[in-house]
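Below is one structure, written out as structure tokens, with a few remarks after it.
For this view, one protein chain was removed and the others were kept in their places.
Residue numbering begins at 1 within each chain, and the chains themselves are lettered A, B and C in the order written.
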Amino acid sequence: MTDTDQAQDEIAQLRAQSAPTRRATVSALEARLYTPHQVLDHGFVRVIDYMGDDSAIVQAARVSYGAGTKHVSNDAGLIKYLMRHWHSTPFEMCEIKLHVKLPVFVARQWIRHRTANVNEYSARYSILDREFYIPAPEHLAAQSTVNNQGRGETLQGEEAARVLALLRDDATRSYDHYEAMLSQEGQAGLARELARMNLPANIYTQWYWKIDLHNLFHFLRLRADEHAQYEIRAYAEVMCQIAADWVPLAYAAFKDYRLGGAQLSGKGVAALRRMLAGEAMDAEKAGMSKGEWREFEGVIKL
Amino acid sequence: MTDTDQAQDEIAQLRAQSAPTRRATVSALEARLYTPHQVLDHGFVRVIDYMGDDSAIVQAARVSYGAGTKHVSNDAGLIKYLMRHWHSTPFEMCEIKLHVKLPVFVARQWIRHRTANVNEYSARYSILDREFYIPAPEHLAAQSTVNNQGRGETLQGEEAARVLALLRDDATRSYDHYEAMLSQEGQAGLARELARMNLPANIYTQWYWKIDLHNLFHFLRLRADEHAQYEIRAYAEVMCQIAADWVPLAYAAFKDYRLGGAQLSGKGVAALRRMLAGEAMDAEKAGMSKGEWREFEGVIKL
Amino acid sequence: MTDTDQAQDEIAQLRAQSAPTRRATVSALEARLYTPHQVLDHGFVRVIDYMGDDSAIVQAARVSYGAGTKHVSNDAGLIKYLMRHWHSTPFEMCEIKLHVKLPVFVARQWIRHRTANVNEYSARYSILDREFYIPAPEHLAAQSTVNNQGRGETLQGEEAARVLALLRDDATRSYDHYEAMLSQEGQAGLARELARMNLPANIYTQWYWKIDLHNLFHFLRLRADEHAQYEIRAYAEVMCQIAADWVPLAYAAFKDYRLGGAQLSGKGVAALRRMLAGEAMDAEKAGMSKGEWREFEGVIKL
Partner (left out) sequence: MTDTDQAQDEIAQLRAQSAPTRRATVSALEARLYTPHQVLDHGFVRVIDYMGDDSAIVQAARVSYGAGTKHVSNDAGLIKYLMRHWHSTPFEMCEIKLHVKLPVFVARQWIRHRTANVNEYSARYSILDREFYIPAPEHLAAQSTVNNQGRGETLQGEEAARVLALLRDDATRSYDHYEAMLSQEGQAGLARELARMNLPANIYTQWYWKIDLHNLFHFLRLRADEHAQYEIRAYAEVMCQIAADWVPLAYAAFKDYRLGGAQLSGKGVAALRRMLAGEAMDAEKAGMSKGEWREFEGVIKL
């Protein structure tokens, strides 16, 4: 599983071969093919294959809407229109396949996105490598005191040292014992499917993950968001760069309408109109709860 | 929508272009790319894009099962093993995108397969072409007298002529009236989204349809089956040929284990064992209903 | 298929029976159970079964977020929070099953929502009834002159009469010929699976349709929208009333955040902030296309 010399050789070999194709081809993504993009301390994302490009989105939309798409002057305009109006099916016509190495606790969040295809390394069949995620000091955050699911200040000094030592020691000991259970001279050795239960959630696993562009954008909207846990966001950010190379027009539309956009409630729209008409508003006048008003203010940044 | 000269030009142009790629490439499928394969009187299937090949299935399985796959000597053996043991995820790693032109009543059956991506020509936005499916004489079948959903003898002579005349006349008249409702000199013209309701179910529509190999096989098992309606089976058979060119090892396994295989019930297995031990069996002894026994006999072909 | 006396009896019988249950029960929805709610000229929606209520959403969220949900004071507040922050899984814990009778061209739009379970009346097995959707005069709209997929003015006088006559005559004739193909004295009769191809898209079909609340809301957001075709919107509006009775808190949140809300792009948010700071904006200053600006103005209603 580690990027040993053998794996490096294999990648070099895959990258060296080339064949002519009549399919839609994206040279910026070809340049990334097979290369592992490092994430966290031992993880990576690498593109294994892809189908379609910006033109494939346009092509599919023109099959659907026929003459109806002719009034949009160009591909960029049509793609923006599709994104703005939540037309998801043309974006489903593109597909990407990634090889990802990631800690188990990240994998557990990730897999909640059901509309994807997955082949994960099986610890029933095979033995996991000795590789654990240990946060870099700057990511060792305290529990937020205001948000149940958030992070607060970065741990400092002795406390940071104590936590890192615990994580490292426990990972090492758990793996030692995993190996010791699997085989010990003169003994039978515990079944792999049982021994793995001793391993902590920061051990690395890996999988092939294949998803269409619409669902990839949905994943990125949630996981590249500032409220996402840092460890999965690190993967999402690399995947944003990959998407930007792969389908630049669609990614630009996604960035403007989804990542950078905001959702207003009916009450928010009503409050906004009154404010634009010069009225001073507050939570009570807007009929909002404190939480709603705080989030509304976050959008309009008063 | 028709294969006019313009469409022919576009296809020729697409087929002429070629770019180097590092992705998995299947030359037998490259040769089919963009070319319409005719089905029924005006329909077609054409391959627009594909992702992966037989090796991609093996590669994904080896990520999952790691060392666990090493005892299988070769790719063909591993693929057969995966198919036999219902391992679906490695087959999901391949994807194909087709452009299909088909009668609406076929499209209505087809769309019941939900695990696919679809962009259909929209008769809200655009005007449908004057193209209808009229069965060839040899496919003009009577209702089966023994099977509620099946076909019996082929209609002959006068009856065949009468039916064909009705289908042709009604299609022509419906389309004439569709056009007349859409626009008539000096009148506003009915909205397209309403006018389309006058068109019969044998009018042709078209769509882009994208599906992974596992779900394609599921589709083909049901629709290339002799119990499927002839008109959808005609499409499935062309798609079987495409799959055979695309992933020859996986298709061979699918053919042996799914298309050519049989499912036995627990009672069927028990009956079989007694027969192999020399006992004469019948429905009653096997504890089967007449229908079950008839189907069981169909498998063992006594 | 028609609501004959027999069907009426069956409904009365189903409505009369009652059994005690420990499951979550919603009395306002119990009152609707089995009763057909009429839609269009011959269609209906009737609730066959349901699972869960507002409390089931809260209960599922509290399993997920545990202590994390305790700071939200009550169920209504928690449900609003979940809706606002796109937490979809708690809403998936509720499920509803409907029996719907609808024209085929509406069914074809409807079925594009894939995350639902469907059992449709099969015209391969059985014979369809002689029932067609004929628009009421006030819904007989001209093609929009500004929007490829929209409706314009209502047709008047002679043109309306002409269109209605064409729709009625073609429906009658198509059905007469359908019957004549199916059986004619002394002849074999065409197979049902073939004869149905002569029927126009305004014939009624029916199905059982089961969906979870999250996906129902997604359906309603698209289909109860003013841009949806009137004929499917008529169904969506009845389903909105059903949902309001079933899960009043969730429906209220859906209405505020989805139906009545608005989505702003990054450019829209930036423009808004400048306007609130007193700056006069236009499309060019905002970096928007004309279409984007028109839609932005629609939100802020200047």
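As a convention for this text, a contact is a pair of C-beta atoms (placed from the backbone, for glycine too) under 8 Å apart; a residue touches a chain by one contact, two chains touch by 3 or more.
Since we're looking at a predicted model, the values are computed, not measured.
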Only one of A:Ser27, A:Asn74, A:Gln187 or A:Gln241 touches the unshown chain, namely A:Gln187
Among the options A:Thr21, A:Ser64 or A:Ser122, the absent chain makes contact with A:Ser122
Where subunit B meets the chain that is not shown, the residues are 65, 67-68, 71, 77, 80-81, 84, 86, 148-149, 222, 255-257, 259-269, 272-273, 275-276, 289, 291-292, 295, 299-302
Where does subunit A touch the missing chain, residue by residue?
103-105, 108, 111-112, 114-115, 118, 122, 124-126, 133, 135, 140-144, 148-153, 155, 159, 162-163, 166-167, 170, 173-174, 177, 180-182, 184, 187-194, 196-202, 229
Where subunit C meets the chain that is not shown, the residues are 1, 14-15, 17-25, 27, 30, 33-34, 49-52, 56, 59-61, 63-69, 89-90, 92-93, 95, 97, 99, 117-122, 125-127, 206-208, 210, 212
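Simple rule for what comes next: only the chains that are shown with their structure count from here on.
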Any idea if subunit A and subunit B meet via the same residues, over half in common, or different ones?
same
Counting only C-alpha atoms to place each centre, which chain is farthest from subunit C?
A
Separation of the C-alpha centres, subunit B versus subunit C, in whole Å, is 29
How many angstrom between the C-alpha centroids of subunit C and subunit A?
33
For subunit C, what residues touch not just one other chain but two or more?
148-149
